[in-house]
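Only one protein chain is missing from this complex, and each of the others stays in its spot.
In order of appearance the chains are A, B and C, and numbering begins at 1 in each one.
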Amino acid sequence: MDNRLQPLAEEKVFKDPVHKYIYVQDRTIWNLINTKEFQRLRRIRQLGTSYLTFHGAEHSRFSHSLGVYEITRKIISQFERGGYEDWPREEKLVTLCAALLHDVGHGPFSHSIEEVFDTHHEDWTCRILLEDTEINRVLREVDPSFPEQVAAVIRKTYEKPIVISLVSSQMDADRMDYLLRDAYFTGVNYGTFDLERILRVLRPHKGRIVVKESGMHAVEDYLMSRYQMYWQIYFHPVTRSSEIILRQILRRAKELHMNGYAFGWMIEPIRRLISGTIDVESYLALDEATMQTAFTIWQSEQDALLADLCRRFMDRKLYKYVTMDDADESLWASIREQFTAIGLNPDYHLEVDFPFDLAYAVYRSGTRDAKKNDKPPILVLDRDGDVSEISKKSDIIRSITGTHRGKYHLYYPYEPLLESAGKLSPDLRKLFELE
Amino acid sequence: MDNRLQPLAEEKVFKDPVHKYIYVQDRTIWNLINTKEFQRLRRIRQLGTSYLTFHGAEHSRFSHSLGVYEITRKIISQFERGGYEDWPREEKLVTLCAALLHDVGHGPFSHSIEEVFDTHHEDWTCRILLEDTEINRVLREVDPSFPEQVAAVIRKTYEKPIVISLVSSQMDADRMDYLLRDAYFTGVNYGTFDLERILRVLRPHKGRIVVKESGMHAVEDYLMSRYQMYWQIYFHPVTRSSEIILRQILRRAKELHMNGYAFGWMIEPIRRLISGTIDVESYLALDEATMQTAFTIWQSEQDALLADLCRRFMDRKLYKYVTMDDADESLWASIREQFTAIGLNPDYHLEVDFPFDLAYAVYRSGTRDAKKNDKPPILVLDRDGDVSEISKKSDIIRSITGTHRGKYHLYYPYEPLLESAGKLSPDLRKLFELE
Amino acid sequence: MDNRLQPLAEEKVFKDPVHKYIYVQDRTIWNLINTKEFQRLRRIRQLGTSYLTFHGAEHSRFSHSLGVYEITRKIISQFERGGYEDWPREEKLVTLCAALLHDVGHGPFSHSIEEVFDTHHEDWTCRILLEDTEINRVLREVDPSFPEQVAAVIRKTYEKPIVISLVSSQMDADRMDYLLRDAYFTGVNYGTFDLERILRVLRPHKGRIVVKESGMHAVEDYLMSRYQMYWQIYFHPVTRSSEIILRQILRRAKELHMNGYAFGWMIEPIRRLISGTIDVESYLALDEATMQTAFTIWQSEQDALLADLCRRFMDRKLYKYVTMDDADESLWASIREQFTAIGLNPDYHLEVDFPFDLAYAVYRSGTRDAKKNDKPPILVLDRDGDVSEISKKSDIIRSITGTHRGKYHLYYPYEPLLESAGKLSPDLRKLFELE
Partner (left out) sequence: MDNRLQPLAEEKVFKDPVHKYIYVQDRTIWNLINTKEFQRLRRIRQLGTSYLTFHGAEHSRFSHSLGVYEITRKIISQFERGGYEDWPREEKLVTLCAALLHDVGHGPFSHSIEEVFDTHHEDWTCRILLEDTEINRVLREVDPSFPEQVAAVIRKTYEKPIVISLVSSQMDADRMDYLLRDAYFTGVNYGTFDLERILRVLRPHKGRIVVKESGMHAVEDYLMSRYQMYWQIYFHPVTRSSEIILRQILRRAKELHMNGYAFGWMIEPIRRLISGTIDVESYLALDEATMQTAFTIWQSEQDALLADLCRRFMDRKLYKYVTMDDADESLWASIREQFTAIGLNPDYHLEVDFPFDLAYAVYRSGTRDAKKNDKPPILVLDRDGDVSEISKKSDIIRSITGTHRGKYHLYYPYEPLLESAGKLSPDLRKLFELE
């Protein structure tokens, strides 16, 4: 490794509302932050469409990425001060780079795009690390194999699991930063927990990261924060409504493209996205600005459905929702039929959402939602040196493990239903609160 | 006035990080917030390009506008509880609407656009209130004359000066909110002051708003916050550098347009903006998303200067700066000459900035920078009922009144100068820190 | 009711770190705060000996009492704005006075004194309200029956249960203030929850106070705060150790008095306390200053045990503790025997503590610890108007209801044991960590 490992002549700092300051000592980290691919994260919001519910939530993935880096830096710095044998010091820069870059492959409104176009941001992250980018150039300056090493941490194939778990586990720097940050910017105080104390009770132990038992209540508090943030912020039904509209815009555009529709307005990166031919260069040209610009202009598209969905998204005329305990197939068929009868398109004007289902996956591994559950559990180290999974030790954590709620939300456009209310059955008029 | 003056059946709240909650009781306020013109403020950052210096500063004019409304609501509510005779209760809704809407005419990166295209956001605000918009329709539902009444407050021609001064004075709801909000989102604590105490010492008095003398220290603290925010945040040289790049992009686009240049890519609202033919509809289609999209795509424009400026802005490759005490004309001429000799364009590649000049204008009226100084001074009401201008009472306030610093910053592109350093005089090499 | 019900000419405020400001509008409240009995609360710490563990916890019952008053004032003010029929407006002043005065009967280190001398602070509160005190005079100025009305709220015999439940229930103003306040002054952030939101979802409903279902997560968060505060702060083993020492000082003094011991130093109120002959006047002369002064001087008492205990308390040379899973009677007998053999007094030098037992009682009524469980449960009002007990609705709350842990702590003086370690059995040497 060459002189790129040399520290900066003078430590650089970023003012950060969550961590007060973010400290950069490595030249490589500094150079990575200044690449255009990393700067692009400034134009992608951390919480996607949540700003339509919580107007403070305009913070970017740029600020979150710096925060993940900073927490990782603090954990490593404490491991080094503690002198723990388990900690592979030479891996420090790999870990810091992976922490900083783990989200660099996120696109605008990432979850919606991933769902509609079946892409994965981890894949894009790795491509951005490995293909011809400024980031790749900065990493290669450390060592030709360095981009691959960092990518291995992202892909979870890196040889030392302890490095992976710092960046990706049930209590990793990523989660710790986003809970604190999302709480700060939305203005709720559910997400606050004692970061400093948690950092103090983390230990490397037999190749894994564990929590000293004396810090278990701090971990309980952290997991409760996470639980509350999911229910109060991430699953907020108004946010879900905006995500539904957004997904339908993307689905509609894709459908129109496949049907040979001639868009009145288009730009190349979006054309490639919806046609499934996107490459790294075009992907990096996508951000929330370009997507929103498309939606703004598409309000004048000839396709009335696309134009209406775009207007709804940009002007925040979202779908309304009602809460239901249950629904049988016959009700379902009846709704679709009546919607069609009054000129609505049930594929676009109706959506059922089970946000609570995701909570199940939050703290339990080995379940059906495997993709989201591949993160190792939180381990507690007791005074006798024994390690156990935390939910075995805490009633509270057990109570939020595997939770699953049966209620679901039904989303629909209120105004056209109200206009045609007379043509709907009384049941539906009641269900959709039209009278 | 009709039933639009009726309160909402149930108070609505917005979660806000600065004021905890924002309370909406009037149907008109609720409906205004839901107009598309007001929702558009979500896509315009409160602090323009400051997010390039302070990554937390992504908050929108939408959140600020709600904050100004909320502070105004609190002041009025306290005036009403206090039962002060000076307070014209029937003006409550006018004031609240003006507070909410005072920034609705802001465009993307407003100050830069105003400077290059000589527009004024107050004018746009009034046009949006009075022309054919959703906002106009909501206001007219109160009373046909209502849009004009609200516009009069914005224009400062409203008959009751006390109403105007709530929305626009040296210590108005606008300033109180933005100091607190900008401090919160940048993460600095310079901007914090005791809002609750200030609200408690404000009084209507003989048609003006005054501060009880017992609250003078709180006002000192507020003005010091303002002073510090100007120096630390608003005038930060990195932010100034990004504003310079931004202005030059706009200037270049305008110049190219005037010279008949055929843009490789253009959209209608921007074409109208740079050609000076913009109307309300196109203006409302402008936001930071559309501007940034243009800058993204213009990186491939044939005009190398425009393309370079756009790349600098989007990738945050800003101009460097040096601080100078003074400069004589000969130095100036020499720089321009040598810049031209190495292929730089001194009209675009060189800019001098006196950010400190503006501080002069902050708290003193009747000076040359009249446009920015038309806000009434802060008045103190002493125990004997006498009113005086606050800087007469406070050494501290006097010390920041009329401040003017002589130093200025010189901005320039570092990399091309470094490349051609050999062709520059030793003086310039030293000045631009090229060796 | 006479003119004492008139509001103050000008609202008074107290600066408070938890609520920012505390607002006093009623003359009666103002006068009550200025009585000497209420001022005495300044000399009694809210958290007893917790300051020996958390050095910030020096806040007094005076500040807590103001806080309870303020939260009650806010709840009532919101009930009045909401115009709920269930709310008996004429009871406002009774409720506010009860909120302000509910702790006025607390003595110094209240829980220890109550345990050793079998007194109850509620009884003292009522006596202070009803006997010849400044407080009684202020209350009688409202109406001769007023002291009795306020006392009835304290005793929970007041005819309107809704008034009682504001001051004393599972989610009363008392608990809300102390969680926030104790968290603030200790510096932990476990105790923070969204007070403003909880206030907004409280409703009077059929003579009780209920929570709207939409606010249930805020209540979960509040109960988790409470749970964490109990485990992290109130049950902290170092605090328990200091309480043990304190109780033993009091027990020893009482024992000595009963045995006719002639104290080298004594003052009248303490003599009356330990002899069981205390009256209101003497009780009011007791505060933490007088108790600590006694302990300071008693370090020179002839009784070596009392002197040693006092020294331990004042110099914070507390007992050490070890955690045990279980203990059989034979171990117990063996410890006592060996302690006696080396000159220790097992009645004073050994104490077992089950702090966790109390957590059981926190949220469940109808259990054996009836005295501590007489507070009504938290009720949730759903959208259909049905009311249910909250733990039926929330997994999380169920998980902390009725919790009971088996471990206990054994407290003992380390130094004398270490000195005589050679005379102890190996088992005990290991148990007491002497080797």
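Assume a contact is a pair of C-beta atoms (placed from the backbone, for glycine too) under 8 Å apart; a residue touches a chain by one contact, two chains touch by 3 or more.
Please read all numbers here as calculations on a predicted model, not as lab measurements.
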Residue, one of B:14, B:178, B:193 or B:263, that touches the chain absent here: B:193
Out of C:12, C:43 or C:111, which is the one that touches the chain we can't see? C:43
Given that one chain is not shown, which residue among C:24, C:66 or C:179 touches it? C:66
Missing-chain contact, candidates C:296, C:334, C:388 or C:420, resolves to C:296
Kindly note down the residues of chain A that lie in touch with the hidden chain. 13, 20-21, 196-197, 200
Where chain C meets the chain that is not shown, the residues are 14-18, 20, 34, 36, 39, 42-43, 45, 51-52, 54-56, 58-60, 62-63, 66, 184-188, 265, 267, 285, 287-290, 292-293, 296-297, 314-316
What does the interface between chain B and the hidden chain look like in terms of residue numbers? 188-190, 192-194, 217, 220-221, 224, 227-228, 231-232, 395-396, 398-400, 403
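Going forward, only the chains that are shown with their structure count from here on.
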Among the chains, which one keeps its Cα centre farthest from the Cα centre of chain B? C
Approximately how many whole Å separate the CA-defined centres of chain A and chain C? 44
Please tell me the distance, in whole Å, between the geometric centres of chain B and chain C computed from their C-alpha atoms. 51
Using mean CA coordinates as chain centres, what's the chain A-chain B distance in Å? 32
Multi-partner residues of chain B (each touching 2 or more other chains): 20
